[in-house]
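One chain of protein is taken out of this complex; the other chains stay put.
== chain A ==
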C-alpha cells in the first residue's frame, strides 16, 4: 500500500500521482492521510485502484470518478462523487448535500446519513444510504436508483424522470410528480443485488418504491401549478 500525507504532499501532487495510475498499475492500493477536510481529493480518477482517505473530506471528493474505489473513513463534504461515471465510493460517516449529483453510473454507499439533495439530477448512479436522506433528494433524477434504509425528508423525487427510489422508513413528503409504486419481483431482485454490492444487510421486502407519475413529461396547462 502506498501512503500519501496530504498535508505534506499537497493536493496537486496527490491528485497528479493518482491520475498517473493506469489500468495496469501495480500500485493498486492507496491511503491518503491528514485530509483535514480538503476539497477535491481524489477527483477525476480513472483507473481500477482503491484509495482510502483516512479522515473527513471537503467538497467534491472522488468527483467524476471512473473505475476507482474511494473509501472515505470519515464524513464527506458537499458534492462528494458528483458526476461519478463508474467505480465505487464508500463513506463511513455522513455525507453532506448534493451527494452523487448528476452521477452517470457506479455505486455510492453511505454508512451514516446523507443531507439534502442527495442524488440530485442523478443520471444512472446507484446510491445506497444506510441512514436517512434530507429534503429534495433525487430532485430531477433522470435514471439510476436511490436506496434509503432510513427515512427520506421533504419532497423526495421532485420533478423526477425515470430514476427509482426505494425507501425502507418514512417519507416525509413526495415532491411534484413523484408517486408510490408497486414493488414487483424485479425490484426485490434488484435490491438484493445492490444491497449485496453495498455490503449492507436489509430485507428487500421492507422497502417501498417511488418514481415518476409522468404527468409533467409534456406540458399541460391543467398541471401548471405543479411546475
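Basically, a contact is a pair of C-beta atoms (placed from the backbone, for glycine too) under 8 Å apart; a residue touches a chain by one contact, two chains touch by 3 or more; residues count from 1.
Assume contacts and distances are computed from a predicted model.
Chemist: Given the options "Branched-chain amino acid ABC transporter permease", "Dihydroorotate dehydrogenase B (NAD(+)), electron transfer subunit", "Phosphonate transport system ATP-binding protein" or "N-methylglutamate synthase subunit C", say which is the protein name UniProt records for the missing chain.
Modeler: Checked against "Branched-chain amino acid ABC transporter permease", "Dihydroorotate dehydrogenase B (NAD(+)), electron transfer subunit", "Phosphonate transport system ATP-binding protein" or "N-methylglutamate synthase subunit C": the hidden chain maps to "N-methylglutamate synthase subunit C".
Chemist: Using the definition of touch stated at the top, determine which of A:19, A:172 or A:187 touches the missing chain.
Modeler: Only one of A:19, A:172 or A:187 touches the chain omitted from view, namely A:19.
Chemist: Going by the contact rule already stated, which one of A:78, A:134 or A:175 would touch the omitted chain in the full complex?
Modeler: Residue touching the absent chain, from the options given: A:78.
Chemist: Of the residues A:21, A:56, A:71 or A:102, I need the one that contacts the missing chain.
Modeler: Looking across A:21, A:56, A:71 or A:102, the contact with the absent chain belongs to A:102.
Chemist: Of A:11, A:33 or A:202, which sits in contact with the chain we cannot see?
Modeler: Candidates A:11, A:33 or A:202; residue touching the omitted chain: A:11.
Chemist: Among A:44, A:150 or A:169, which one touches the chain that has been omitted from the display?
Modeler: Among A:44, A:150 or A:169, only A:44 touches the chain that is not shown.
Chemist: Pick from A:162, A:193 or A:206: which residue touches the chain that isn't shown?
Modeler: The single option touching the absent chain is A:162.
Chemist: Residues on chain A that touch the omitted chain in the whole complex?
Modeler: Chain A touches the missing chain through residues 11-12, 15-16, 19, 39-40, 43-44, 46, 58-60, 63-64, 66, 78-79, 82-83, 85, 98, 101-102, 104, 117, 120-121, 123-124, 139-140, 142-143, 159, 161-162, 217-219, 221, 224.
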